[in-house]
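To start, the structure itself, in structure tokens.
Note that one protein chain of the assembly has been removed; the remaining protein chains are unaltered in position.
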Amino acid sequence: MSAPGPLLRVRDLCVTFPARRGRPPVRAVDHVSFDIEPGQTLGLVGESGSGKTTTGRAILQLQPASGGSVRLLGQELTAMRRADLRAMRRHMQFVLQNPYSSLHPRMTVAQILAEPLTVHRSVPRERIPERVAELMTLVGMDPKVVHRYPHEFSGGQRQRVVIARALAVNPDFVVCDEPVSALDVRTQAQIVDLLHSLQEKLRLSYLFIAHDLAIVRAVAHRVAVMYGGRLVELGDAARVYDSPAHPYTRNLLDAVPIPDPARQRAKLAEAAPEPQFRGRDGETGPCVFGEDHAASGTPAWHEVAPGHGVSCRFWPPGACPGQELPRI
Amino acid sequence: MDDPRALLQVRDLTAQFNRDGVPSRVVNGISFDIAPGEAVGFVGESGCGKSVTARAIMRLAPEGSSVAWGGRILFRGRDLLRIEEREMRDMRGRRIAMVFQDPMTSLNPVMTVGAQIDDMLCRHAGLSRRAARRRTVELLGLVGIRDPALRADDHPHQFSGGMRQRVLIAIAVSCQPDLLIADEPTTALDVTVQAQILRLLMRLGRELGMALMLITHDFGVIAGMVERVYVMHGGDIVESGEVDALFAGPQHPYTRALLAAVPRIETAGRTT
Partner (left out) sequence: MVAIGFVMLAALLAIVILGPVIAPYSPSKTSPGSLAGPSAAHWLGTDSIGRDVLSRLIIGGRGTLLITVVAVAIALAAGLVLGLVSGYVGGRVDQAIMRVLDVVFAFPVFLLAIAVVAALGPTLQNLILTIAIVYTPTLARVVRGPVLSVKRWDHVEAARSVGVGEFAIAIRHVLPLVVSPILVQTSLTLANTIFTVTALSFLGLGPPPPDPNWGSMLAEARQFMELAPLTVIGPAAAIVFASLTFIVLANGLREMLDVGSR
């Protein structure tokens, strides 16, 4: 089933929520494009309401897209028939944020893990218990506890079960939507380690959605920053973190607290940077980079280095990329 | 040991829950002091007893449970665990105020935010309606809400999460309390909003001369905000000290493990 090109290819993905009770329709995801290579992690960061979760759900076809294309393993997902899509789900899985609500409260762990196996008939019925035990070991849990219910486990253990369920059918691609944000710091580190080792062992690709930029730094090969439904920056993690090109990215990075008292104190003592990012205006006329996209018909996207792009939307008034960019 | 200058002296505080008839201890006799105007941090993971400790000072039982307190909580020499409920009600809000994690559920959705602050001022500070509204507008301005006179007439749903937390902070500081307890005040907020709220708390502490008890699981949040830190684990204070010394040389293995687990944005990550 392998096809040339990236494992996942998202092009101009749009999601519009219909108008409701007098409110105009909302464009939650606006022409988002990126690729994910096999065995790699793309970190998708942004604040609440930026559209990052909707993007993840739209890629998994849990949310209908209003435009654009999502190709996984060379197959177009957006136009797929329902039955084909269900079969395709064995290649793409989902790890949700809240391990307390994403497991069926009245099903045992064994039942939870067996469900995907039965749905996709990936192992013969009599081998299911064996595979369930294998999955438990894979995520670092004791196979003896499979007959317990989710409420008997801690948050970290539950998240391990959620991960085991996602891996049951040997997927190629997993969307992790804030997989550790509901957990304690030490548990977060353990789950991140687990996701790492699973990636290496199984050559998984992740779309890792999170608002915590420090966690994303630890897991992602490449990083995409979302704001107002659009990607504002996309590039290798090292480049985006060390030389952010978009003022919004810089603002996000500046806000992350540093666990070092002296430096964090100095940071808090500085005047609060609260730049106002302009809305969707600037669709006509020259952009901040001086290019008129409406006239030239080019996408509003600028390469600042190979594989490191930045959007010319959402810049604070008066900001000029030329002045701020050279921090490379 | 007993520092007469202390604003709050907690001695051998215990808290015991009664869950389905089975008693379980969540705070095991902890002692600590907070001086007037001092900022103190409490760090620990969920279930370590840090929030229960904070609620003990407010003498509030966590939702839907009964709890038996033990020990002493001396606030300006009065033992908060032993005073009459009437006196305690007066303490809450007026002398000791609290800000919670979730700014979404802590406000009354059917009242304008201005009316909610007015009420607080009329009840605790004995202001007239008109004087209360003047002070409300002042407070909303103080916590960084633009056009406070107009926004006072808005309902909570018209505010973003960060703005609601600002409103809650305005309510908390409305009577100029001596101690502000902030229990994970930024956990539910975005990182840029978190930075703004932290700056706000710091500024208010300084301007109003309030002591701050900041409770969080995040060492990054604690780092720049407080002078002293208490690390809690399993209902005990396992380590305490000046913030710089504690970050530079944590003594207790649990503190070391917690600090090591904090993700750092500057550590080089993975490469393609």
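Note that the chains are named A and B in the order they appear, and that numbering of residues resets to 1 at the start of each chain.
Keep this in mind: a contact is a pair of C-beta atoms (placed from the backbone, for glycine too) under 8 Å apart; a residue touches a chain by one contact, two chains touch by 3 or more.
Everything numeric here is computed off the predicted structure, so don't read it as measured data.
Every shown chain touched by the omitted chain in the complete complex is listed here: A. The residue touching the chain not shown here, chosen from A:Val15, A:Leu60 or A:Ala220, is A:Leu60. In the complete assembly, the contact with the undisplayed chain comes from A:Leu96, out of A:Leu8, A:Leu96, A:Leu194 or A:Leu207. Only one residue in the set A:Glu115, A:Glu134, A:Asp254 or A:Glu291 touches the chain that does not appear here, and it is A:Glu115. Where subunit A meets the chain that is not shown, the touching residues are 60, 62, 86-87, 89-90, 93-94, 96-98, 101-106, 115-116, 119-120, 162, 165-166, 168-169.
Heads up, the rule we're going with is that only the chains that are shown with their structure count from here on.
Look at where the CA atoms of subunit A average out and do the same for subunit B: the two points lie 32 Å apart.
By the touch criterion stated above, subunit A contacts subunit B in their complex at residues 37, 40-41, 47-48, 155, 184-189, 192, 211-215, 217-222, 236-238, 241, 251-268, 272, 274. By the touch rule above, subunit B contacts subunit A in their complex via residues 45-46, 161, 190-196, 198-199, 202, 217-221, 223-225, 243-244, 247, 257-272.
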